[in-house]
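Notes for the one structure printed next.
A single protein chain has been removed from this complex, and every other one stays in its place.
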Amino acid sequence: MSFVLNEEEQMLRDSARSFLTETAPVTAFRKLRDENNPDGFSRDLWSSMAEMGWTGILVEEDHGGADFGVFAAGLLLQEMGRTLTPSPFLSTAVLAATALRAAGSDAQKAKWLPKIVSGETVIGFAVDERARHNPEHINTTAKKQGNGLVLNGTKRFVANGAAADAVIVVARNEEGAPCLVLVDCNQKGVTRKARRTVDSHLPADFTFEDVALDGDALLDGAEDTEGALKHILDVGRACIAAESLGVAEQAFDVTIDYIKEREQFGVPIASFQGLQHRAAHLLSEIEMARSIVMKALRTLDETPSQAPIWAAAAKAKATAVSRFATSEGIQMFGGVGMTDEYDIGLYYKRAQAAGEFLGDDAWGAGQVAKLSGY
Amino acid sequence: MSFVLNEEEQMLRDSARSFLTETAPVTAFRKLRDENNPDGFSRDLWSSMAEMGWTGILVEEDHGGADFGVFAAGLLLQEMGRTLTPSPFLSTAVLAATALRAAGSDAQKAKWLPKIVSGETVIGFAVDERARHNPEHINTTAKKQGNGLVLNGTKRFVANGAAADAVIVVARNEEGAPCLVLVDCNQKGVTRKARRTVDSHLPADFTFEDVALDGDALLDGAEDTEGALKHILDVGRACIAAESLGVAEQAFDVTIDYIKEREQFGVPIASFQGLQHRAAHLLSEIEMARSIVMKALRTLDETPSQAPIWAAAAKAKATAVSRFATSEGIQMFGGVGMTDEYDIGLYYKRAQAAGEFLGDDAWGAGQVAKLSGY
Amino acid sequence: MSLETFRKETRDWLEANCPPGMRVPAKGEADICWGGRNWTFASDDQRIWLERMAERGWTVPAWPKEYGGGGLSKEEAFILKDEMKAMKARSPLDSFGIWMLGPALLKYGSEEQKREHLPKIARGEIRWCQGYSEPGAGSDLASLRTKGVLDGDEYVINGQKVWTSYADKSDWIFALVRTEADAPKHLGISFILIDMDTPGVSTKPIKLISGKSPFCETFFDDARAPVSHVVGKPGQGWDIAKYLLSHERAGIVSDAVSGGLNPVGAAHLAGEVDEKGQIADPILRGDVARLTIDALAFEATLRRVKDEADKGEGVGAKASILKYVGTELNKRRHELNMSALGSDGLLWEGEKEEDGDAARSWLRSRANSIEGGTSEIQLNIVAKRVLELPGT
Partner (left out) sequence: MSLETFRKETRDWLEANCPPGMRVPAKGEADICWGGRNWTFASDDQRIWLERMAERGWTVPAWPKEYGGGGLSKEEAFILKDEMKAMKARSPLDSFGIWMLGPALLKYGSEEQKREHLPKIARGEIRWCQGYSEPGAGSDLASLRTKGVLDGDEYVINGQKVWTSYADKSDWIFALVRTEADAPKHLGISFILIDMDTPGVSTKPIKLISGKSPFCETFFDDARAPVSHVVGKPGQGWDIAKYLLSHERAGIVSDAVSGGLNPVGAAHLAGEVDEKGQIADPILRGDVARLTIDALAFEATLRRVKDEADKGEGVGAKASILKYVGTELNKRRHELNMSALGSDGLLWEGEKEEDGDAARSWLRSRANSIEGGTSEIQLNIVAKRVLELPGT
C-alpha cells in the first residue's frame, strides 16, 4: 500500500483542483445559496463532472465507468471540500454506484450504472431514520407482496434528496434482515420534504407509505447484502472524510494567509507565539487526518476486509479535525470571521454538516472501540 | 452558603499553613520516603495534629471533638496537599470519624471517637475490592453467626493500611445490603500486605478469612446504612478533592516561580506567549477547581442531601486539574522536572494517586451523568 | 427601614403592579424592552410595566434618585432583584445605556451630562449604542482611526465603526474618537456622545454567519458634535473605554451561562436517548458529563467571585478569567448541542419559526470568545496582571 499518489492520481488531483477552482469556486457556491437554487447544486457542473468521467469513477468499465477506485474518488472529494462545491457526487457516484456494484444484479447494473456515468440521473442513498447516524436502527420495511414489494417507513436528511430522481433505501425484509431497494421518487406513496441545512445543502426527508414496487426494485445481486451494506457505508465514510479533510486544509490555508497579513499592535498577528503554537498544532492534526484518510481509502481499494476500523477511525478523525480547524479559523480571523462576507464561516458550517453525515467523531470512537473488541 | 472563609476558618487555614510548612514540608516527606518509614507518615506529626485538635475536626464536642465541619477538614487537606504531608488524617479523622458519626451506635461512638480525637489510633476505611473505585462492587460478606458476625473477603489499597490499628470494612450482610464493620487488624483471620505506592504512601491489601467478630463490631447506629455509606464516601471525595486542589495550587505556584527565573535564549521563559497562555489557562482551571471543591465541602455541611453531584463533580474536576497542573509543571520545568531532585515530580505522583482514590475523573463524570439523570 | 420591611413592601408593590403578561419568561428578542424614540411596545403590559418601574426609578434601582434612579442601597437592590426573580417578573428595560453608558457617566460625566442623559436612559426614552471597534482594529482597540478635528466648539468627525450593536435602532451613540492626532496611541482618544440624527451619521447592518444580526457598521462623514459632549476630559477616552469594557465582559459572561438549550435537552429533543433516558451514544454522554462538571465549576466560580466582591475583594483581572472560561464553555455547550441534535441540528430554515434556532445560536456562540476582548486578550491580561509574567 502506497501513501503517495501515483502519476495518474496526481494528474487527476491536479486537474480536479484547477477545474474546481475555476468552475466551482466558493463564489459559485455563494451564488447557488443566494439564489435559493432548488437543487442545491449546479446541474451544469454535474454534467461537466460526467464529461470528465468523475461520475463513473467507481463504475466498472463494462458499464462505461473509469473504475478508478475509492482512493481516486476520495481525491476528488478532498478537492470539492476545498472549494465547498456541492454536487451529487458523493450520493450518486459514490454511494449509489457502490451500492449497485456491490449489491445489484447484472440487469440492475446494466440499467442504472450507465445512467450514473452519463450524469443523467441523481440517486440518493437513504439510511438514517433518526437524528444521529445509526445504521442498526432500521425500521423501514420492504416486504414481499405477490411478485413485488411493498415499502413502508421514513428516512431523514437524505443527501441530495431534493434533487434526486431515485433513492436507494436501506430497509428490512420480512425476516428482519437488511435489504436495499431502489425507488423512483415519483412512485405513488413516496413523499419528500426538502430540508435546507446550515451548509446550504438540500437533503430531503422521505416518507414511504405502502409504496408498491416491482420485484426488480430489490438489489439482490450480493451474496451477503448485510456485508455489502457495511462496505457501502465504509466507502461513504472514507469519502466524506476526504471531503472533511479538504475543508480542513483549505480553512487552514486561508487562516494562515490571513494571520500573516493581519496586523495588530503593529505586527502581523502570526508573529505571536500563542498563535504560532496553535497553528503548528493544528497543522500536525491535519497531517494526522490526511494520513488516516489516505489509509482508509487505500484499504478499501486493496484489502477491503480490513477497512471497517480504518473507515470509522478516519471518519472520526477527519470530523474532529475539520471542526477544529474551522473553529480555530474563525477565532484567528476574529470579528470578520463572524461575518458572512468572509468564507471561513462557510467552511465551519460545512465541517459540521459533513461531520454528522454517516457518523460523527463520537460515533466513530464507539465504532473503533467495538471493532477493536474493547 | 458562603464562598469566602469566615474568620475562624481563615485562622485555621493560616495556622495550618504555617504549621505544615514549618513542621512537615516536602523535605520531611522526602526523609520519610528515603528512610523507608514503615508507617509512611510521622507518628510525631500525627500526635501534633491531635494536640492541635485536627483529629477531632469532624467529631462532636460530646466526644471531645471540635465539630468544625467538612469545609474545615477540607481546608486542612488542601494545605496538606500543598506540602505533600502524608498522615492518617483523611482515613482516620475524616472517613472513620464520619463513619462512626453517621453509622455508629452511641456506645461505638463513645468507645472509638475519643481514641480518634486523642490521636492514639489509626483506623483505615476499606471499600474497594477492585483496581478502580466502585462502591457497588462489594463482595465481602459479614454474616450473622450466633451473637456475632463472620467476615470474609478482600480489600485493596486501603489508605494507611500499613499502620492501621483497625479498619472499617464495607461489607454485605446476609440480605445483600451494605453494612459497615469495624475490625481490629490483629484479629485472627485478618492478613494484610503493605503496598508501597508511587507517591510513597503505604496503603495495604487486606484479606479477611472467616474472621469471627463480636456483635458490636457492626456499626448499626444508622437508620439507613446505605445512605450513611454514600454520605461517608461523599465526604471522603470532597476532602481528597481538597487535597488534590492543594497539590495543584502548589505545583502551579512553584512552576510560575520557576518560569519567571529560568532563562533561555537570554530571556525568562515566562516571557514566551506560548507559555503565558498556557499558564493563564491553567490558572483558570485551578480557579474553577477551587470553587467547585469549596461548593462540595460547604454543601456537605449545610445541605448534605444536595451534596452527591457536587462531591462527584468536585472530585472529577480536582483530579483532572491536579494532574494537568503537575503535568504542565514538569513540562515547563523541562529536564530538571524529570529529576528526583526537584519537587514537581512528587506533586505529579501524588496527583495521580489522590486522583484514583474514591474515583477518578472518568468515574466522576459517569456519576455526574447518572445523578443528573442522563 | 429595615431590610425585612423593605423586602415585604417590595414584594407587595411588585405583586400589585407587575402585569400578568410580564410574569412569564421572555420568549424571544421581541419580548425584551429596549426603549428608545422609535420603540414600539410589544404589548400594553410591557408599556405599563416600564412606566410603573421607571416612575420609582427601579429600572436602574441603584442609581441616585436625582438622575432617575431608585436610590437603593446595594442590599436593597439585591432584594428587589431577588423578589422579581421569585415572581418571575421580567426586566422592565434592558439597554446599553443602563449597562454601559450609565456607569461611565456616573463615574466620569459632568453634572450637566448626568442630568441630561441619565433620566432618559432610566425612563427608556433614549436608546444608546456603542462605537468602539473599527474595521481592522480588532483586539488592538487603541489603534482606532476615527478622527475628530476641532472646529470652533465642535468636533468634526470622520471615520467608520463596526460591531455597533443595534446602531440602526438607536438614538445616540457613545463613540471613541481620536481627537489628538499627535498624542501617543492611548492618549489621544476622546469619549464623545453623538446624536444619531446628526447629519453625516449613517448606519448599515452586518450579515453574520448566523444570519441577520443586531450588529451594524456606522459611518461618520463630517458629523459634528459639540465639545460639551465629550465625557471626562478630551484624551481620557481610553480609560473610560476600559472601565466600560469590564462591564461588557460581565454581560457576555452572563449570556454564556444563561439558559438556552443544553446537550441533554438537545438529546431529548432529537430522540437520541435510550429507554432509561440516558444519552444513547455513550461517548457523547461522556463528553456531556465533562461539560456538566465544568459548568458546575463555573457556576460555583461566579458565586465565589460575587461573594469575594461583596467582601470587598476586587474582581479586577479575575473578570478576564470569567470571560475566558465562560465563553469557551458556552462554545463547547453549543458544539455538544449540535452533536446531540445530529442532523436535526443542521436545519437552517423550515416551516416553523424556531427551525434553525439551534444552528443560529451555535454559530452566534462563536463570537463569544471574540467580542468584548478575545480569549487571547483575556489570557494576556491574566498572564500579565494576575500572574505578573514578564513581557517579551
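We call the chains A, B and C, going by the order they appear; numbering starts again at 1 in every chain.
Criterion: contacts are C-beta pairs under 8 Å (C-beta built on N, C-alpha and C of every residue); 3 or more make two chains touch, one makes a residue touch a chain.
What you see is a predicted model; the values in this text were computed from it and never measured.
Engineer: Of A:Phe157, A:Phe272, A:Phe324 or A:Tyr342, which residue touches the hidden chain?
Structural biologist: The missing chain is touched by A:Phe272.
Engineer: Among A:Val70, A:Ile123, A:Ile292 or A:Ala307, which residue is in touch with the absent chain?
Structural biologist: Checking the options A:Val70, A:Ile123, A:Ile292 or A:Ala307, the one contacting the hidden chain is A:Ile292.
Engineer: Tell me which stretches of subunit A touch the chain missing from the display.
Structural biologist: Answer for subunit A: residues 1-4, 256, 259-260, 267-268, 270-273, 275-277, 279-281, 283-284, 287-292, 294-295, 309-310, 313, 316-317, 362, 364-366, 368-369, 372-374 touch the chain left out.
Engineer: What is the set of subunit B residues that contact the non-displayed chain in the whole complex?
Structural biologist: So the residues of subunit B touching the unseen chain are 128, 130-133, 156-157, 195-200, 203, 262, 264-265, 272, 274-275, 323, 327, 330-331, 334-335, 337-341, 345-346, 348-349, 352-353, 356, 360, 362-363, 365-366.
Engineer: What residues on subunit C make contact with the chain left out of this view?
Structural biologist: The list for subunit C reads 282-283, 285-287, 289, 392.
Keep this in mind: only the chains that are shown with their structure count from here on.
Engineer: Among the chains, which one keeps its Cα centre farthest from the Cα centre of subunit B?
Structural biologist: Measuring from the centre of subunit B, the most distant chain centre belongs to A.
Engineer: Return the distance between the CA-based centres of subunit A and subunit C, expressed in whole Å.
Structural biologist: Inter-chain centre distance comes to 41 Å.
Engineer: Express in whole angstrom the distance between the two chain centres, defined as the mean CA positions of subunit A and subunit B.
Structural biologist: Centre separation, subunit A to subunit B: 51 Å.
Engineer: Name the residues of subunit C that each touch 2 or more other chains.
Structural biologist: 376, 379
Engineer: Which subunit B residues touch at least two other chains?
Structural biologist: If we look for residues of subunit B contacting two or more partner chains, we find 272-273, 276-277.
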